[in-house]
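First up is the structure itself, then whatever we jot down about it.
Note that one protein chain of the assembly has been removed; the remaining protein chains are unaltered in position.
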Amino acid sequence: MSLTYEDVIAKYEPVLGLEVHVELNTNSKMFCGCSTVFGGEPNTQTCPVCLGMPGALPVVNEKAIESSILIGLALNCSITPFSRFSRKNYFYPDMPKNFQISQYDEPICVNGYLDVEIDTDDGVKKFRVEIERVHMEEDTGKSLHVGGATGRIHGADYSLLDYNRAGIPLVEIVTKIVPGTGRYAPEVAKAYVAQLRDILRSLGVSDVRMEQGSLRCDANVSLRLIGAEKLGTRSETKNVNSLRSVERAVRGEMIRHAELLNKGERVVQETRHFQEDTGLTRSGRSKEQAEDYRYFPEPDLVPVAPDAAWIEKLRASLPEHPSVRRNRLQEQWGVPDKEMAAMLNADALEIVEATVLLGADPTRARGWWLGEISRIANEKNVAIADLAISPKDVAEIVALVATGDLTDKLARQVVEGVINAEGSPQEVINSRGLKVVSDETALMAAIERAIAAQPETAEKIRNGHIPAAGALIGAVMKETKGQADAARVRELLLGHLGQPTN
Amino acid sequence: MITKSAYEMSAAMAAGETSSVALTQAHLDRISAVDQHVHAFLHVDTEGALAQAKAVDDARARGEKVGPLAGVPLALKDVMVQQGIPTTCGSKILEGWRPPYDATVVTKLKNAGVVILGKTNMDEFAMGSSTENSAYGPTHNPWDLTRIPGGSGGGSSASLAAFEAPLAIGTDTGGSIRQPAAVTGTVGVKPTYGGVSRYGLIAFSSSLDQAGPCARTVLDTALLHEVIAGHDGKDATSINAPVPQVVKAARDGNVKGMKIGFVKELNGDGYQPGVRSRFEESLELLAKAGAEIVEVSCPNFEYALAAYYLIAPSECSSNLARFDAMRYGIRVGDSDGASAESVMNLTRQVGFGREVKRRIILGTYALSSGYYDAYYGSAQKVRTLIMQDFTKAFTSADVLVSPTCPTTAFKIGEKANDPLAMYLNDIATIPVNMAGIGGMSLPCGLAPEDNLPVGFQIMAPAMQDQRMYTVGAALEAALLDQWGAPLLSRIPALAGTQ
Partner (left out) sequence: MSSLSRSDVANLARLARIDMSDEELDHLATEMDVILGAVARVQEVATPEIAPTSHPIPIHNVTRPDVVVASLSPQAALSGAPAQEDARFRVPQILGEEA
């Protein structure tokens, strides 16, 4: 228990392997016409096919194939000229046919890669994650465990099954083993999933919501002594439902493995479940006897053999690659490397771009999202995207500041109001009475009162000691409850005391 | 009327000589009278059949144009799902299940106005050659009630021979339409794989299963073939091409100039003498009708049976996994604290019969890691070889022919404890399924030694199903000439009737 991360990486080299399951956002299921809409009443999106009824047959969703090819192309894969579905046979009540239609030895895409960058103390480092395969399969139904103390599967008296999710199209993206990441393994894993998610989002093939399970990551981790050839035994951690968890799970498993190895114990090859609360993994009851999936070609489906014309048509429809787009935006917006990294780390690129596209100045848009809004998100422990403030709101606020209708200080209050669901920026301004005091007579009166209250300070200014102006400006702002434009107050004050105003 | 052909019944209805309701009632009466002896039916849908018959009569009365088989009764093999009608596939595990949907074949039958009388008995999940493997008791051969009616579609073929229905639907995975047709003296066709939709056909072996028409004449079989065939978007293996013109071929029946190849390997040792002699006489009749008879060799056919008994069990071990007591069918052992797994285990122990378990275990083994290549993989290679044999043979012949099975109907119980002997029944029918081509069996006489029907098999290249009908119609006509009356007119009266 006393091992630190530094101890681990001093002695061991981590080897990663990542399997990501992506739910495609097709309208209908993988092999039948049932709707895929999330959250329907139980068993309202089922038919003989996805219930595995006797006699029912699957037919592949064309869009699912095209989405899979798009994913393969975006990940620099080869699209195989001949691919097939297979049956993966094992019994489980949430799987209606007791086999999963998946792809086995003939997947649709193979041999790609994704380059990921991570920000380190030694600058930006680049890693190439090689992709072994991209294949199609179907999801299972959902079970609700009833009875027992925990509501979990163990101790439940019985289970209730809803097959609305059974047959939802899934794409599984499997990396080759990723050696050579060293101390950065957890960050590389996280960056890989983040970038994969950005690509999938840009392709428009999935909702990529990790918390809703439309993007799920299984992290395989093993350790070997530095310099050793042979790979160590790996564990496979499931249930990793956020980017942060990917990083925590890999780091946690590295430490757990190292502790076992240092004690001379064996790492068990098994499935482990990530615990969001503790950041640790828990063993998933390894089965007494290994499963034998008895894969064989699915006889109810025919091969998928995309011809060159089909593939090229899809290639032509590929959107700008996220990394290309990133570089383009960085250049267009003139963002320094460090801040670009910060923006990516905060997962804010998308939202900042949306704000800029609505007319906001890039620097200011970035400032709001990474500054005040990120601060509030941190406080609330949510993602900025989940706050009740939109790119449109921020663009509006930036515009109001630019026209002088809001001061920065007032704008912060508007942001707070919008996030508190008080309405649009304009509604918050109205309801909170946030107005810049622009009546110069009123401002002059306030300035004179401030001078009268602090005659010595005024005298210093008259004598050319400009920095002293701050105290008087502060007093005016205080009197106007922050609703005055501080820059204008300064101008008026300095002019009144016979000093240059810029 | 019930001994007439479907074509004649249809003509009689069109002429107003009878109605579909009367015809349907006559068949229901016949079923009431004889099915206690034959046991061709597992379920008779009296109400549904009469309602469908009345709908056809009403349509005709309104002057609507109806299809050629509208109002003609039909027996449906219980392997096909029919909405709301008990569908068991001959298995206890599905006892009481009423499907919430129709098979595509059923939809087509309903659309054509065909009257579905009920569901016919079969070997459990279509695994067998005698209908003895039905969980609901065997079907008896109307020619001799102590004998088997063939299988798996023994119920469908027996219903035809017993005049309980003029038309029936069968399915053929290794001979389950043709072998019952042969031993009951009726006609049965396994169309080209993909010619008839499998949607709603409870799968035994997906890459081999094919539904097809059964009747008492070649023309009736063709008429039914055209009703049920055609592309179906719900079946990915369905052929997207026009249906072969089988009715036209059955009406033509002209074999002049056709080359008919008899398969050397599907005759000889192991074939009953009477089967061989009737087969050879039929060849002569075809030659007389103007066909050229040639000999072809298919050396890999001798491995077909072995390959079949690996491929079919492998696919069935997976297809039948869905019968797990969770969503439909019976559930056994769901007592307090029982796990889902133990309920599955117990339900499948009780719900499946011996032959089904035997094949599931065999298939599980053939697919398991370490054995896949030696068994399933090798069997798929044999399949390639058999297809090559056919391709080569079809370069020298338009159709291939053989006896449908090596023997006539054997006694119920005779081979029940010898799976390998039972499997040998399908030795001549299996190559057709392995290659996905079409096959027909039609009666070619009675074996002199036992006075039981002999089947003549015709095989045609994929998507050339019409060739079987041409040859079948020619042979049927030549035999009728010789006999003066259909073979079935010689069937003994059923015990306890007439």
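In order of appearance the chains are A and B, and numbering begins at 1 in each one.
Simple rule for what comes next: contacts are C-beta pairs under 8 Å (C-beta built on N, C-alpha and C of every residue); 3 or more make two chains touch, one makes a residue touch a chain.
Remember, predicted model here, so these are calculated numbers, not experimental data.
J.: The complex has one chain that is not drawn here; which of the drawn chains does it touch?
T.: Checking the complete complex, the chain left out touches A, B.
J.: Which of these, B:182, B:260 or B:310, touches the one chain of the complex that we don't see?
T.: Once the missing chain is taken into account, the touching residue is B:310.
J.: Have a look at A:130, A:259, A:292 or A:361 and name the one touching the chain we're not showing.
T.: The missing chain is touched by A:292.
J.: One chain is left out of this view; which of B:162, B:275, B:296 or B:326 touches it in the full complex?
T.: The missing chain is touched by B:326.
J.: Decide which residue listed in B:5, B:364 or B:441 touches the omitted chain of the complex.
T.: Of these options, the touching residue for the absent chain is B:364.
J.: Which parts of subunit A face the unshown chain closely enough to count as touching?
T.: Interface residues of subunit A facing the absent chain: 26-28, 32-35, 41-48, 51, 59-65, 82, 91-93, 143-145, 152-154, 156-163, 239, 271, 273, 282, 284-285, 287, 289, 292, 294, 296-297, 299, 301-306.
J.: Counting contacts across the full complex, list the positions on subunit B that touch the omitted chain.
T.: Listed in rising order, the touching residues are 97-101, 192-194, 207-208, 233, 236-237, 239-240, 300, 303, 305-307, 309-310, 317, 321, 324-331, 334, 337-346, 348-349, 352, 357-358, 360-362, 364-365, 368, 371, 374-375, 377-385, 387, 419-420, 433-437, 462.
Convention: only the chains that are shown with their structure count from here on.
J.: Which part of subunit B faces subunit A closely enough to touch in the complex?
T.: Residues 80-81, 87, 89, 94, 97, 99-101, 103, 198-203, 205-207, 233-237, 314-315, 317-318, 321-324, 326-328, 340-341, 344, 364, 367-369, 372, 376.
J.: In the complex of these two chains, what residues of subunit A are touching subunit B?
T.: 47-48, 51-60, 87, 89, 91, 93, 96-99, 159, 161, 292, 294-296, 299-302
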